[in-house]
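Apart from one protein chain that is not included, each protein chain of the complex appears where it belongs.
Letters A, B and C name the chains as they come in the text, with residue numbers starting at 1 for each one.
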Amino acid sequence: MSTQDQARLSNAENMIAAIAPMLRGLGHVAVGSQSPIPGSAALLAQALSGGTMRVSILGSREQNPFTDGGRELFDCAGQGRIDAFFLSGGQIDGAANINLVGTGDIETYPRHQQRFPGSFGSAYLYFVVPRVILFREEHTPRTLVRAVDFISAPGTSAPEVYRPGGPHALVTSRCVFSFDKPTARFTLLSVHPGVTVDEVRACTGFDYAVPPVVPQTPAPDASTLALLRGDIAQMVAKTYPAFALKTWGNSIAQ
Amino acid sequence: MSTQDQARLSNAENMIAAIAPMLRGLGHVAVGSQSPIPGSAALLAQALSGGTMRVSILGSREQNPFTDGGRELFDCAGQGRIDAFFLSGGQIDGAANINLVGTGDIETYPRHQQRFPGSFGSAYLYFVVPRVILFREEHTPRTLVRAVDFISAPGTSAPEVYRPGGPHALVTSRCVFSFDKPTARFTLLSVHPGVTVDEVRACTGFDYAVPPVVPQTPAPDASTLALLRGDIAQMVAKTYPAFALKTWGNSIAQ
Amino acid sequence: MQAGRPVDPHPQHKVPSPARIDLRLPPAKKTPKYCRYPTGKGASIGTEKNMLTSTPPVISVGALAARIANGAKVVLPPDYSGCAMAVVAELMRRRVRDLHLIGAPVIGFQADQLIGAGCVAGIEAAAITLGEHGLAPRFTAALKRGEIEMWDATCPAIHAGLQASEKGVPFMPMRGLIGSDLLRVRPDWKVIDNPLAEDGKRDPIAIIPAIRPDIALFHAAKADAHGNIWIGIRRELMLMAHASKSTLVTVEEIVEGNLLDDPALAAGTISSLYVTALAVAPHGAAPIGLADCYDADGAALAGYATAARTADGFRDWLDRHLERALVPA
Partner (left out) sequence: MQAGRPVDPHPQHKVPSPARIDLRLPPAKKTPKYCRYPTGKGASIGTEKNMLTSTPPVISVGALAARIANGAKVVLPPDYSGCAMAVVAELMRRRVRDLHLIGAPVIGFQADQLIGAGCVAGIEAAAITLGEHGLAPRFTAALKRGEIEMWDATCPAIHAGLQASEKGVPFMPMRGLIGSDLLRVRPDWKVIDNPLAEDGKRDPIAIIPAIRPDIALFHAAKADAHGNIWIGIRRELMLMAHASKSTLVTVEEIVEGNLLDDPALAAGTISSLYVTALAVAPHGAAPIGLADCYDADGAALAGYATAARTADGFRDWLDRHLERALVPA
């Protein structure tokens, strides 16, 4: 493998590299189960934090501080002790509404065209975690839609609704959007290496703001990349072995 | 000690003997901390139950099934899993209202004439435990009053109030009153050996019903008394050593 | 059964009225006969405490499953907790009908298998998923055909509903939810104005009715001879037991002594007070794993996920599975 090849990031690595800096300075980042990309980003950010960041990963035997049963994550978030969390969606729309339930006219619920697993904790955590980062690897008009068919959790709320939390950004395999709460609208913040602004437009079902100049998503420097592909990959493999194998190959398997 | 002396019951034993039969057939009897007389009665009833009764004693290392913190007793009662509990009062009145807060005009609260420790769990348990047995060793016009100065927990409630529980009886060192919910009034059910109906009237600050014939509180038979003064006394000594010493003497000390 | 919107999935629990007073002592009994604890000189009463109390019976897996009647409302743990898969197999063998399943708060293989076997009328959960093995295929197919009722939830709402039952209150308030379509499909959830909000300030808040299952069913590493169950940090199992009318448990083994006597083990123990009956089922959570006991059998789970993609595939899987999973009745 040439030096150039080594520096080329996979889709997953691009997303990890985009998410990690958004966590800088936070005290406690929590990650849901089956979220290997955010989990990897959180572990990378933690390693770069100089020991000030705590990362809790549901489903991890070793990064999991919870001893009060399944409710503790949600109680902990309700107490204001979780600074960042990650949500995805079968559909995500331009107002940052997310749909984890299914597609089709809501009037025909629950007979969906396509059924997703369900809302998990989104209808709560999206409201109370200050920095919720949306992620979805598949960036197509099918996943990023004009308006979701079912709102598992809304992107914004009326002023009288208690909502210390909400969407901060949306990270896909193609780009990063930031979310502007007052306008309830995404802005294209950066495109990953090799992705064009036009390509993002063509693949996105919702409207969003585009600044005159859209930078490339900053790549990690060599030492950070080495850290990710070394120690972090090994830690990730403990909780997400299938993901680690796919992303970093056999060398990571324990 | 003659056989007659042995059969003579102390005040505490009279109360224990009066309470134990009220627990017959119940599945789960709970006892608050610092309630040695009800605790002894519950352990006696349990021993006589043929293994069908469970007794939970707060503050006991060995009779305490609770592993979910201080709230579990109350949650357990709210679930309907506690059939009987015991409450006392600095004042108890003829409508079975109990006062665990203090004496004096409520308008001067919290500057009581006499301050009691506080309501503990009474304002809840009195509502949700089906069979609450009131107990108060001191039976005087000072403790059994016409109307309590402060209602920690009311004896009865309006029909629309959720109240599966409430007072069942009042046991003192002199007698046993049963409580009639529809009339919200006590009835003198029995007097302890050596106590007269007139004496009870003179020592009671509230009005109550008196049937034409008032029986004596049934005394335990010889084998039950032997059980109480033997095995039960030893069990009681583990949780209430001072009480066991006072009631049954040094032979019980471990 | 057709999907629809029943008025109230969680009718309130009724507590029976107190019995009338009876002051008579029970008939005299000879002491040792009626006391289960040893009364000899050398016997220590204190350490035998739970022998005094009503202990839940230890029965067979089949007999345990037989306590789950058609139409029961059963709360089940997620795949990361303790799943009583041996009992699930028995329920499918018996072709139990019209179960209402509650995932606490999400649910996986248990629900998909029971739905595939035609045992389920409705399901309430924050998610139904086979995790890394993908969507739950029999659930998805049944929903599409309108064969089951669906009560979509969100994790903390399930916890709140169970905690309401645990505390004996009719509802619990919960933040979030407002603006979610979950409120549209859950007419039993309501939004009220926070009665404690500052004067003149609106503060809408959702309230979640109590969830009171008929039965909590789960698997744990061990019980003791008194029927206490060790669950460690899996306290959603404790919440399930507290909230339910009865609790059925399978365990890997029954150990000697009393779990409550050891201060370390007591911290992770559910008292037998909450346990209705238990059965010994070694490897009873397989092919799902049991934390600190055995890992999930990934090949078996993947095999299920593949087979269950079609109704025929599921039926073949079920035939093979029930043959393998035969337990003594």
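FYI, a contact is a pair of C-beta atoms (placed from the backbone, for glycine too) under 8 Å apart; a residue touches a chain by one contact, two chains touch by 3 or more.
What you see is a predicted model; the values in this text were computed from it and never measured.
K.L.:
Given the contact rule set out at the top, which of the displayed chains would the hidden chain touch in the full complex?
P.N.:
Result: the unshown chain touches A, B, C.
K.L.:
With respect to the chain omitted from the figure, which of B:122, B:173 or B:204 is a touching residue?
P.N.:
B:122
K.L.:
For the chain left out of this view, which of A:75, A:137 or A:199 touches it?
P.N.:
A:75
K.L.:
Please give every residue of chain A in contact with the chain that is not shown.
P.N.:
Contacting residues on chain A, toward the hidden partner: 17-18, 20-22, 24-25, 27-28, 46-56, 62-63, 65-68, 74-81, 128, 130-131, 164-166, 168-169, 176, 178, 189-190, 217-218, 220-224, 226-227, 230-231, 234-235, 238.
K.L.:
In the complete complex, which positions of chain C touch the hidden chain?
P.N.:
The list for chain C reads 160, 167-175, 188, 190, 192, 194-197, 203, 205, 207, 209, 231-233, 263-268, 291-292.
K.L.:
Over the whole complex, note the residues of chain B touching the chain we left out.
P.N.:
Considering the whole complex, chain B reaches the absent chain at 33-34, 59, 61, 66-71, 74-75, 78, 100-101, 106, 109-112, 115-128, 150-154, 157-158, 160-162, 242.
Simple rule for what comes next: only the chains that are shown with their structure count from here on.
K.L.:
Could you please state the distance in Å, as a whole number, between where the Cα atoms of chain B are centred and where those of chain C are centred?
P.N.:
Averaging C-alpha atoms per chain gives centres 36 Å apart.
K.L.:
Express in whole angstrom the distance between the two chain centres, defined as the mean CA positions of chain A and chain C.
P.N.:
Distance between chain centres, rounded to whole Å: 32 Å.
K.L.:
Once you find the CA centre of chain A and the CA centre of chain B, what distance in Å lies between them?
P.N.:
Centres of chain A and chain B (C-alpha means) sit 59 Å apart.
K.L.:
If a residue has to touch 2 or more other chains to count, which residues of chain A qualify?
P.N.:
In chain A, no residue touches at least two other chains, as defined above.
K.L.:
What are the residue numbers in chain C that touch two or more other chains?
P.N.:
Answer for chain C, listing residues that touch two or more other chains: 238.
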